[in-house]
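Below are the structure tokens for one structure; questions will follow.
One protein chain omitted, others in place.
== chain A ==
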Amino acid sequence: MAALIEHVLLSSFSSENEFLAVEPGNENGLLTVTRRNKGVDVFKEADQKLVKSWSVRHGLTLTSPVKWCSNINHFITVVNNQEIRFWDNETTDFEKAKKKHINTTVHQILVVPGWEPIVLCSNGTVDFLEKIRDGLVSSSSNTDASDSKDEAITWCKATTLHQHLCVLLVKQRKDDNSSLTIQIHWYNTESSTWTQQTKDLRSPESHHLHSVDCISHREDIHVYSLWSNGDIQHMRINLHSVNENKTIHTLSGLGPYATMVLIDHTHAAVAGIKQADEEGLGIMDIKFGALQTWKPFPQVCNRKVQLSCIGECLYLHCKRALYFYKFHCPPSSVSSLLGQQLDAAVRNISKETNIASVAWESHRRIGDKPDEVQNLYMKLLDATELLKKKNYSEWTMSSDMVKLIERCLSEKKFWARDELSELIRRNCIPSSLVPALFEALIQHGEVALISEALNIVHDVPEKALCTLMAFILQPENKSVIDTEVDVAMETDSENGCLEGLTPQQSHLIKCVLRMPFSDVFLLECLRSLAFRDVLKLLQCLCSLIEDKSFNTNIVDWLGLLIDSHMTQLVISPDAHVLLLNLHNVVQSQVEICEELAVVEALLAQLKEKSSLPQKQRVGQYCIEVLHVY
């Protein structure tokens, strides 16, 4: 499990715009901090001490982060987007640095260990520093200069894949935020030429890009992008192909100024995740999509933060301070991940997804393209085939599925009986749709399905129970009487028929009475029951109690029923005989219970006497055996 250690303040700045970047220094454990108008500082990471500093003349602005190029043993940077300066560690005066003027605007200098420094111009052209002759960029790029004027580079990075140098950059049209392209420049060492590929970066609808980062791992360069809706998209690039970017995870609670940096091929640090209305920095497992650790920002930062990862440290620029966090990031294990998921479930209940009929709500969509969805629904029509698959839970958890079931229940043109039956049998009805399910079943007179649903669906709302009860008790309800319900399941099938009711009705009533309920809600729902039904139900309950096969559920129902219609029962002459009968029945039961209580006391005494010996207590007095040795 990844862990973040407490933050440490590395440096502070006089203004918020002063900080440009933090980069590795000329030695291990050293860092260069580029200040736009002030110069360059070299810090020692271990004790946060300033080791060296170069200041720039007034009027000069550093536009590219100062980087140490181990290949030429020089620091390198760009002044005022035009002048490249490089100097060694011994040079004390920044003005004495070697200068190279370039006509085009330089966006950034990129440094890859083992390679010459690469110059990235604002128009998207890329070349090595040494190849720039006479201030002209001799890039092999075939970029159309006219295009580049309308575009701005939002991100760039140079990396290697199997000895091949690759420069990646993301461009954004100035007039259209959603139009993003990714340019990939490969360097061919044999021909000493650059080749370029361009690919559109598809953005989720009306959402903008927060940040991009890439890492080369095994055969591919993996580009991850973070979008404002919380989507993390993944794109795979290799020498031969460039894949489409795909959403792999959706982060919840993302602030408006989030940014992401890759730590390794399975972990990314994301700054700007909100938890309990507080923004913070987290480490996310991008393989499994779990947020592994989170820490609030050292200070409230309502603007874009800058995040970098160097070695085992994360550097966070927040307002006028630069902090660093040490972190541990071991590879994720399934067990640690499960623990994390459980934690996430506790923290954010709305995210919980459970196949067995909980009210689920999912951000997840099955597919993006209309044809994919269509295919999916086509498959869904053959429900049995689909449900045979082991991973069908994926479908049932989606919000589309909820909508589908909802439609099945409410559709008047057809009645998807078999499909619903299958769903009920597999307990795939979300709890939010249970009332609708029973309503639909009642509407269609599906007594067999009701019986089945009562046996399988556990969390039936009290309102649905009352509606069901009213439905079953209707004398003119032929569907109940005619339908053959499998009453063989009843343990008391011999005398299961209640007075004045058919065996089917009796069976269904017993099923309803068995369901768990909350007396507060049930009392409220029972009030809506018609008085005629109340009397009938009372009669049923009375005969059930008389049968001595009752349980506490039935007694509770009886109490609640009388409670809910107290006044009417007292006033109505129809109820009097029934109530007297009920009283007699209850009285006889009470007598039996009293007898049982006596027996229970006797049995308890017997049990106590034959129980295992316990440690005896002296108390106030005892007679005990004493052996003196």
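One rule holds in what follows: a contact is a pair of C-beta atoms (placed from the backbone, for glycine too) under 8 Å apart; a residue touches a chain by one contact, two chains touch by 3 or more; residues count from 1.
What we mean here is this: contacts and distances are computed from a predicted model.
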Quiz prompt | Absent chain [UniProt protein name; select from "RNA polymerase II holoenzyme cyclin-like subunit", "Trafficking protein particle complex subunit", "RNA-binding S4 domain-containing protein" or "Cirhin"] | solution = "Cirhin"
Quiz item: Looking at A:520, A:598 or A:622, which makes contact with the chain not pictured?
Solution: A:622
Self-check item: Missing-chain contacts mapped onto chain A
Solution: 616-629
